[in-house]
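Every protein chain but one is kept in place in this view of the complex.
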Amino acid sequence: MTMQSLRIDGRDLHYTPLNQQIRAAVADGVKEIVIDNVLGQRFIGDGLRGDDVTITVNGVPGGDLAMFMSGPTIIVNGNADHAPGNTMDKGKVIIHGSAGDAVAHSMRGGRVYVRDNIGYRGGIHMKQYREKRPILVVGGSARAFLGEYMAGGLLIVLGLNGATPVSERGVGSGIHGGEIIVRGKIADEYLGTGAKQLPITAEQKESIRLILEDFASAFGLDPATLLAADYSRIIAASARPFANKYTWE
Amino acid sequence: MDGSKIKEALASMDERGSGEGAGYVAYGIYPDYKEYYALHVFFDNIREDKAPLDNLLEKWGTIVHDEQIKTYEQPGLRKVHTPWRYFFRPDPHMMPKSTTPEEDIITYLVMKVNSERNGALIFSSGKNLGVFKAAGWPEDVANFYRIQDYKGYLWLAHNRYPTNTAGWWGGAHPFNLLNWSVVHNGEITSYGTNRRYIESYGYKCTMYTDTEVVAYLVDLLVRKHGLSEKMAVRALAPPFWEEIDRMPAKEQELNRAIRLTYGPALMNGPFAICVANENSLFGFTDRIKLRPLVSGENGDRLFISSEEAAIRRIDPDVGNITMPKAGEPVIGTVYS
Partner (left out) sequence: MSIGSTPLKFRVAIDTDRCMNCGRCIENCSYGVYRKEGDAIRINSRNCVACHRCLAFCPRDAIEIEEKPNDYRSHPVWTREAREAIFNQARTGKIVLAGMGNAKPYPIIFDQLVLDACQVTNPSIDPLREPMELRTYIGKKPSSLCLRQLPGGDVELRTKLTPNLQIETPIMIGHMSYGAISLNAQMALAKAVSRIGTFMGTGEGGLHESLYPYQSHMIVQVASGRFGVDINYLERGAAIEIKIGQGAKPGIGGHLPGEKVCADVSCTRMIPEGSDAISPAPHHDIYSIEDLKQLVHSLKEATEWKKPIFVKIAAVHNSAAIAAGIARSGADAVVVDGFRGGSGATPRVFRDNVGIPVEAAVASVDAKLRQQGIRNEVSVIASGGIRESADVAKIICLGADAVYIGTSALVAMGCRVCGTCYRGTCAWGIATQKPELVRRLDPETNAVQVENLIHGWTDELAELMGAAGINSIESLRGNRDRLRGYMLDEGLLNVLDVKTVGA
């Protein structure tokens, strides 16, 4: 008999046996996994496949949550630590809380939604290929070097509940593809090298409507405020921002 | 609080260490001897190395009491040194020209003993506080000293992954001088500059570890130069010139003066550092935030850690989990 759901008590459970239990369950056809009493376990869901699998993490997971993950959905009821969604390929991570530095580092597909705030270098080196596009949406604020080295993908920072989306340097530093969308506007001194800021057009805003609605529904927010707000887009000023730094011998 | 919970919290981050060093420091653990300097010493050979140290100390003051620090064999920990504690009262008349003779005598003795390396190493030299460290995993070191038997109002703990030297007892954190204790995650790329700066003020770096220099820098800037802790951090992790240029005139002048004066103390490289003294605890990161640091509060308790999960191991109900801004300190002050 295939159990459709499984509950794991994560108390004092090392991440290796925890992940083994998760994999075994998924292989068995389990679609819903709930892990209770999570406290600092790293690498949860790393490299996991299973497009219809949902894992609920109750507690505070450790670093590299959903790294290389390709398919499942992970819901975190708590803050995430360092680099959730690291090099993630496909799937969804929904964090009911904040996250640490390097969120969605090198992400190549799928979605990461953070209800509250993220740390430094969020979305660093996100990349995309044609339609395979990663999306990171942050409800609160982000710190310096947001979207550094961005090569593709979509990064949205909403600054809800009175937070300023970004008030530190280096936004889009070295961006050469993809786009960062913030609610309101970023002060010029915070724009990184090679990044330029433009107001969003009605068409571009329409193109993110479904994402904003999805984000709102993940956290029980009213999508109307999100859709009504003004946004700015930060994109690459050129595809080769540093071409003029070099010369041949 | 006794040391049991912090041992668990630290051990929960074993993934970040290599088992080559761990340590703890607790403040308020010697209430009966709180007027005296509690010197913690590693002896290589108790028979040969203790007498010379006793003689040296007796020349500079009085040994009020000394005893072996009780330890309990741990299979994972090779007992290379014998830890000892002295309660010592320096004689201020031995440094008549100094305005802070007691601190200067203790500093002199620590630097002298540690650079001469005659089988004795003073690794803790404050009042009413003690460092407990060794080359081993956090749990093993904690159990070796049974830190749960000590009660203190302020604790630091550290799990080491050595980069430039092999693990040895002296190289574990916390590093201590007088009432300053320091734990550090990262590597200081400016160490060559910082070390030479601090040595021109008479400190000697003897521990083959970059972290040592932080304890001395804080002692110099705060105790000797009278900077507040906030200003000391401003010197060690200053704002960038592009930010200073945008500040209002007076603030600009102040920050420029700090950078000009303390340029050689500026710390570069990735770091998250926590510093404690008998009155305060402060933590800060490098200016471009290359290491994690998280703080939390619950009532009158302040927690600073590399990970939130570690804090929750001590206090599952901790609130106000925040990430301090790069280069800006979180400062907690003890009030009585």
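All chains are identified by letter, namely A and B, in their written order; residue positions are counted from 1 within each chain.
What we mean here is this: contacts are C-beta pairs under 8 Å (C-beta built on N, C-alpha and C of every residue); 3 or more make two chains touch, one makes a residue touch a chain.
None of these values were measured; they are calculated from a predicted model.
Set against the missing chain, the residues B:82, B:148, B:193 or B:322 yield one that touches it, B:193.
Touching the chain that is not shown, out of B:40, B:81 or B:259: B:259 (per the contact rule at the top). From the options B:46, B:63, B:231 or B:334, the residue with contact to the chain not on display is B:231.
Taking the complete complex into account, residues 145, 148-149, 169-170, 173-174, 192-193, 241-242, 245 of chain A touch the chain not shown.
The set of chain B residues touching the chain not shown comprises 163-164, 186-187, 189-193, 196-197, 199-201, 225-228, 231, 240-242, 250, 253-254, 256-261, 263-264, 266-270, 287-288, 290.
Operating definition for what follows: only the chains that are shown with their structure count from here on.
Per-chain CA centroids place chain A at a distance of 37 Å from chain B. Within the complex formed with chain B, the residues of chain A that make contact are 39-40, 42, 60-63, 79, 81-82, 98, 100-101, 117, 119-121, 143-145, 168-169, 189. Residues 12-13, 15, 242, 246, 288-289, 292, 294, 307-310, 312-313, 321, 323, 325-326 of chain B are the ones that touch chain A when the two sit in their complex.
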